[in-house]
Structure formats: C-alpha cells, structure tokens
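One structure, pasted below without further comment.
Apart from one protein chain that is not included, each protein chain of the complex appears where it belongs.
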Amino acid sequence: MSSKRHSILPPVSSSGPKPPVHFSSSITIADSALLTGTHPIAIHSESVVHPRAKLDSLAGRITIGRRCIIHERSTLGAVGTSGKITEAAVTLGDYVTVEVGAAIEAGETVIGEGTVVGVGARVGAGAVVGKHCTLTPHSEIAAGEVVPDLTVVYSNGMRRTDKREVAELKNKGIARQIDVLRRMIPSNPAKFA
Amino acid sequence: MAAITPYTYIQCPCSDSSTLGRSSDTNSSRADGADDDDDRTFDPRAPRSNYSLYPLEYLLYCEDCHQIRCPRCVAEEIVTYYCPNCLFEVPSSNLKSEGNRCTRSCFQCPICIGPLAVTSVETKPDPSLLAAPDNTAAPQSGPYALTCSYCNWSSTEVGIKFDKPNGIHAQLSKLRNGGTARLTAKERKERRRDPSYRSSAATEQGDGRSGSDEKLDLETQFANLKSFYQSQLADPNASDGGLAALSDLGFSSPTSLSRIMSIYTGGSLHDKKAKLRVGAIREALEVDEGLQLADLDESAAIAQLHSEGHDGTASTSRLSDQPPNFGEAHLHGRSRFVSELRPIPYLLRTKRSKRCPVCRHIISKPEAKVQTTRFRIRLVAGSYIPSIAIRPLSLSSGSGTSASGSAGIPGALLEPLKPAHYLLTFTNPIFESIKVTLGAPAKTPGRFASKVTVLCPEFEIDANTDVWDEALKDPSGAGELRDRERERERRRHKGEEGGNVSNNNNQLEVGKIWERGRNWVSIVVEVVPAWLRLEHGTEEQRLREDEDLLEIPMFVRVEWEAEAVGDEVGAVVGRDKEAREKRELAYWCVLGLGRIRH
Amino acid sequence: MSLRRPPRGEYIETDTGNKVARKATLVGTQNIMLGGKTVIQPEVMIRGDLVRTIQASSQSGATPNSTAVAIGRYCFLSRGCCLRPPGRLYKGAFTYMPLRMGDHVFVGPGSVVQAASIGSHVHIGAKVVIGEFAIIKDYVRILDGTVVPPNMVIPNFSIVAGQPARLIGEVPEGGHEAFELRDLYKTVGNNPQPAPS
C-alpha cells in the first residue's frame, strides 16, 4: 500500500535542480523527502530518510554514512553563514541520528560516527562534531567549531563528556530501529534516481 | 527586550502596612513609598511593590469578608503530599519519618536536574531508548545505575551502582560516592552499643574519602553529640532544667563589650524550667562524644582542583540543588567537586487548601487525590472583581487571547513624548451592576514621569448574566462580537492617519465612555511617554531594569449594592460602614502598557 | 510562504468540527484520531505512520488498535509544530508507542511533541521540545523554548521551563480558565470570528 492515499501531503515546491544521487540498494527513503542541489548526494547502506527531510547539495556534496537516520524536517546542507561552495558540504559518519527539525549547515561540516543531533539543534558551517556526541535539543554548534568525541552539549551550551561507554549498544538500538522503520516508511529511491 | 503584551497587576489590600500589625515598620515603609493609602500614589517600581503585586488569577476572594485574598494573606493547609515523579501519595506519617523527599526510586540528575532512570549496567543501554517512564520497566540484569537521558550522566561516574532495580533510595543511603559502604543510623547505634565494633566502624566510616580516617560524617557526629549531651544530663527525661549548663545561654552576651540595649518583655517558653545546674555537663572529649578535630590540610583537594580544573567543580546552582549529604563531614556536608555530587531524590509536593485568615472560611480546597484536578471550593477573585483588558487604540489590535500567550499585540515600542491611547476594557463578573471609580496620578512615579490621563474615571458597568446562556446564545453573541470588530476596524483606519482618534460617533472626550457592552465598558486612557534620557552627573549612568516600561498605577474603587447578608464582616469592608447594602472594594493596580523607545 | 487566504478556504472543516489546514502534513491519517473541534494549522506535521509494532499487554491495555496519535477535543496545533509517537526498545525489539493527547491542549508554533501522554488543559509554548515518553498531566503550562527531557513526568498544575525543564511555579487557582480553548477555536478556520475582548 502506498501511504499517499492515507496521508495528507500537500505538495511542496520541489524547486531547484535534481541532484545526482548515489544510493545504496538497502536504504529507505521516504517518497516525500526533499533532495535538491547540483552536487551528488550519497546515502550508504541501511540509512533511513524520513518524510520531509531536506537534503540540499547546492553548496557541495552530501554524504550520509551507514545506518544513519535522518528524521523529518531536518535539513542537511542548508547554506549557512558562509554561502561558499565547498567540495563536501556535509558528511555524516555511520550511525548518525539527525532528529526532527535539526539543521546542519553546509561547508565541510562533519558529524562523527554515532552522534545524535537533537531536535532543532543547529550545526554551523564547517563545524566538526566528534564521534558519539550528543547534541541535546536546541543546542547550537558555532560555525567552524570542533567538538571532541563523546561530548554532550546540553542546557544552552554546557559541555560534558559522556562516560557511559554505550556506543555499541546505541548502534545496536539504531539497527533495531531501522529494522522497524524500513517496514513503516514506504521507500521510493527510484523517484530521486 | 521585545515589547510586552499589556498586563495588569493588582495589589492585595493586605500589604497595606496599616493592616499588618507592624509596629516599627511603618516609617520605613513610608520611606520607600510602597505604603499605599488612598491619598498617596503607589509606586510600582518601589522595591517592595514586587512583593505585593499579583496577577488577577493569583488572587482569591473571601465571600464572607468580601475582601481580596492573596497568597500572602491566606492560611494554607496541606491536603496531600505526593512525589511529582511517581505521583505516589505519601501519607503524612511517612513524611515525619522519612523526610521531604521521595523514598522510592525517583531521582533527579545532579548535573542537569533532569529525571534519572534505572538502567542495567551490564548491558549498558541507552536510557533514551530503553528507560521506561517511572522506572517500572526495569532492565533484566544487574548491577544497575541511575542514568540521565538528557545529559547522559550516570551514577557510575561517581562510582555508585545498585544491586536491585527498585528501592534505590534505601540502597543509595548506604552508599558513599565511590561505592564504599556507609552505615545507616540504626546500624551505627548498634555498633556503638557493641564496643568491639567501634574500631571497625570508625575505619569504615573513614575510608573512601580524602582526609583523615578519623572523620565522623555529619550524621554520626550529630548522633554522638546528642547522645553525649543526653548522657550528661542527670535525668534526660526531666523536661525542666533541660541541658542545664546550656541554660547559661540565657544570660550570655558580650557584656564585656557593653553592647546591651533593650529588654524585651514577654514570657520565655523556658522560664518555668530554668532550673540551673551549672556544670552538670563537661565538654565532649573524644570522637565518640562528638568531638571532631578539624583537619586543615586541604592540599589534596587543592591538587584535585588543580588537576580537574573548572569543569571538575560543581556550579553553585548545582550545589544548591543537592540534598544535605549526611555521609560527608568536610565543608559541613557540602560538596565541591562534580565527583562528589549525588543523585537528588525528588522533593515531594503538596496540594493545599486555603482559608481566609480573618473568618477562617475555606476559600480554596482541591480534591485530595493527586490525579484529580477538581476543586471542592475555589473562590477566585476573577469572578468577583472586574477584569481589565488593555489594548492600544491606534495600533492594529491582536487581542491576545489568554490561552495563547504567544499571540499578542505586535511589539511596537512607545514613542517618547508622543501621545498614545489605550483602550481599557473593564468586564464585570458579578450579577449586580457595579460603579467603578478610577484614580491615577497625572504623572507616573519614578525617575521618568510619563503623563497619564484617564478620560473617563467614573462609570457604571451592567450586571453579568449567566456565563452559560451567553455561550448558548452563541450566534447573537458572535454577531455582536463581529459588529464590534468591524467597528474597531473602522476606528483603526481612522486611527492610523494622524495618531489621535477623534471621529463622529466616538469622540475622545473627557468623561465619555468609549464603548459599552453587556457586562463590559471600555474607556480610553491617554499617555504621554516620558523621554528616557539620563541627565549626566547622576550616579546611575544607565536605565535600571524595566525603567523603560510604562506602568501606570491606578486606584480602582468598585461599589455595588448587594442584598444584605446579615454578617458584620461584609459591611465593615470598604471605607463607609453605614450602608449595609452597599459593598465597596478598593485596591491599587498596575497597568503595564508597553516599553518606551530609548 | 503560504498565501493569506487560498480561494477554496485554507482549512478543511470536518463534520466533527475539526479544522485541518490544507497545508498541514498528516502522514498515516488512518492512525490519527481527532476528537473533534481540533484545529490543525498549516505546516503542522503528524506522524501517524509510526505505529506500534509490538502489541504489548503491559502498555496502555491490550487493545490491539493501530492508533498512533490520538488527539482530544478543542486541541490547537499551531503552525509548524510536529507530533510524533515515541519509540524505544521494548523486550529487545524497537517499537513505537501511541501518543495520546487530551482536550484543550495548545501546542505552540514550532514545537515538537514526542510524549507518551498529554493530559487535558495543557499549554505548550512555542519552540518547545517534549522528549520521548514524557508524561504530562492536566493544567500544565510549558513556557516557550522549554526542553522537556525524555521520561519526565509533569504533575497537574505545574508550570515548567528551562533546558531541561524544571518546575518553576504552580498554576494558581484563578488560572484554570486560561487553558480553555473554545474561544481560540472560533478565531481560526475559513470564516474566523474575532476573539472576545
């Protein structure tokens, strides 16, 4: 069944050019996700892109690692403060979760493996976020900032180090979540090919 | 800061210093102008005003005294104690024995005060994925830890793990940071009785902490001291005499410095038992008696401070969130380093009923059960005194509905020295028509005086009809509403060209009501905002907070005729006592109109 | 971005009195229950497609319904807010759980709600984030920009704010009526009425 019949999905201005995409065969991408831009967008195996997630490669290539989850309304490659075109706009490691409404600006921006970008969080252009970091909702990473591994950003920019050593468990959890999501979200990679 | 939606604050008459039995306070309160008789203007910016002003919804009303009651002047009674996390109703008996915090498994994060969840350490799961609300879905295998699903703090960071996923509070009370065991009060008492344990007990209390191993923790020292003092008393149960030597306290004073002044008459509750047996006790001489030599060598801590740096220390706010830690001795149980922080058991909360302090009638009483939101009694001022809605007259009105705080007038700043008009809509909640008299100073008090003119300071408002048949006759009501809205629209357009709003049917004339409805009347107040310029030479070079805020104090007197209820209290209220039928209510209120550009 | 008033009416008004903006995004409508008289403004997003996959008897009764999001009467979902069911590992497998919402719940613009349950007469400000499996009781006011952490329980009559949310006050006795949303309901739709002063 296509969820279109069962959903109210007002058409969105799919303006802009259709970007070249390199999808792994095993990914799940909602048919109402938005992909625009001129540079290639690569999504590796088993990653999930929710409806209304926006990938914008105008400012450069966008790479999404394995088993990433890109939630609805998040924007990758939003042209940030530095409007300049770069080789790689946004690069996500494996097991990265980008939650609802989070925005990752373009410009050599890197998100390390296993990092969670919380709801409504912003990562500035050129920022490099380490592995297994947690950006709690609405936290902001300034452009060009470098966030070391295992950092937790919370309560309006306070920082601490995650000492739980639960990385692999979180990854397992993500894997399980993906198992469910790929059943729920009707995938339509063809639309973007 | 962005302009604010207009608001109204009401000063509860109780904070009129004359009604307080304050003997020596009057002069001082006059000095700061927070004192408010009808004749003197009430200054909203006086430091004391913040303590007497309330939004209407915080005020209650005593039907018998016919008087406003504010949170300050009601007598409260606790109906229910409950834990805000597990919503468990705590019987007051437990409260006595177990204190003011949840003794189950409800904890807050010492770092971010988010809720902590019990998670298994072995299969360290991500709490945000695994933890269930209310810690019920306990992980399978122990040991367990408390983890914060917001900032990812874990009790393992301070070396605390638990064997069981439930009854965390009890387990935690036996654990020190670092995981070393700690004796509970009862165990300690048993040990004290059995001398053979003493040494072991001492060492056990000592370890796991920097500093000398001799240290008593706070609770133990208190216990030792108490038992010591009690043992020193000839007869501990004899209430009179008490701790005789301590009764010297009654006479101690640095007379040597001759700093004596006044004598207070009035009985001491100890008079009767001041039987003096000086020297009945000696000093505590050893640890078991509670004497604790101080260890002043803090070099270890300093080294730690140096190595861990700013991040290793806990902020003052975190420290103030910490519960008293009986387990530590140094710094009187206060911790300094993040590694010393402990999970915070949730403070219990209460449901309270409220009484009129004068006539003792209950004016607010919630149902006892935690889950219900019903009230048995709820006499809120809003249903007795007129509410005041404020909207700028020349601006496009967004009429902020109370439900959505976000909706409001577009934040336009008031222009200095440029007259602006505001529409005050008084709505009468009671079923008699009321006569409203307004008094506002021509100039607002404070460093920057704005001019204020209430165009119609005296008017009547028709009685309220039942709220529900208003709701029922919706179409007509709605129709009326629409008409009024159109009318406003028209006026607004007029208003835009050339600031002032004078037109045919609604003149801006003194003494004339602007608009009148079923149980509401709106009048116009004209303000000329002050120019917020600081004269140089004043010691204050900048605006104080909110000094750009245009607040006008307004004295509201409401009079109405009510069928005589045969109780004195009602008649006494108000200034004139002769008319029993007549009711009067008078109070200051503060209208916040907006911010002045500067 | 959206026109002020599209010709055929900005809202779809159902027979139960719901007013659903045409520019709202409702995924998996068959799993979204609207109690009636509920307003859904433009650019609101509701993830009805994230249904529970494990019918656990322990959680919320064993009724095997596929409701993902249940909304009561007179709720008001402001522009740009997002409702989605919370998900977690349960007995080793991942599942979503339904999001239930009572009556007279106001959700401010741009807020994201992933609570397990929200009571009645709840005011959620603008740009609020409500973490997964939070439980919010009745007559609760959540100030703008608050981040309610996952699993937090907010009892009746609480006023919370901050990141993460903490209790900063209690709703006074006189403040109950302010949660009433009937009037607000009237002010939106294809032929809105002005709010009474």
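Brief remarks follow.
By written order: A, B and C. Residues from 1 in each chain.
Note that a contact is a pair of C-beta atoms (placed from the backbone, for glycine too) under 8 Å apart; a residue touches a chain by one contact, two chains touch by 3 or more.
Rule of thumb we're sticking to: contacts and distances are computed from a predicted model.
Not every chain of the complex appears here, and the one that does not is recorded in UniProt as "Actin-like ATPase domain-containing protein", selected from "General transcription and DNA repair factor IIH subunit TFB4", "K Homology domain-containing protein", "Gustatory receptor" or "Actin-like ATPase domain-containing protein". The absent chain, not drawn in this view, touches the displayed chains B, C throughout the complex. The chain not shown here is touched by just one of B:Glu298, B:Glu432 or B:Glu559, and that residue is B:Glu298. The residue touching the chain not shown here, chosen from B:Leu87, B:Ala284, B:Leu413 or B:Leu532, is B:Ala284.
The hidden chain makes contact, of the residues B:Arg360, B:Lys418 or B:Lys512, with B:Arg360. Touching the chain that is not shown, out of B:Phe42, B:Trp153 or B:Phe326: B:Phe326 (per the contact rule at the top). Screening B:Ile377, B:Ala412, B:Ala463 or B:Ala562 against the full complex identifies B:Ile377 as the residue touching the chain left out. Contacts to the hidden chain, counted on subunit C, fall at residues 127, 143-146, 159, 161-162, 168-169, 172.
Following the convention adopted for this analysis, only the chains that are shown with their structure count from here on.
Remark: subunit A and subunit B have CA centroids separated by 43 Å (rounded to whole angstrom). Distance between chain centres (mean CA atoms), subunit A to subunit C: 25 Å. Look at where the CA atoms of subunit B average out and do the same for subunit C: the two points lie 29 Å apart. Shared contact sites, meaning residues of subunit B that touch two or more other chains, fall at 112, 125, 129-130, 150-151.
For subunit C, the set of residues touching two or more other chains reads 89, 94, 131, 147, 164. In the complex of the two chains, the subunit C residues touching subunit B come out as 58, 76, 78, 88-90, 94, 106, 108-109, 116, 121, 123, 125-126, 131-135, 137-139, 144, 147, 149-158, 164, 166-167, 172-184, 186-187, 193-197. By the touch criterion stated above, subunit B contacts subunit A in their complex at residues 111-112, 123-126, 129-130, 147, 150-154, 156-157, 311.
Contact residues on subunit A toward subunit B in their complex (touch as defined above): 134, 136, 152, 154-155, 158-160, 162-166, 169-170, 173, 177.
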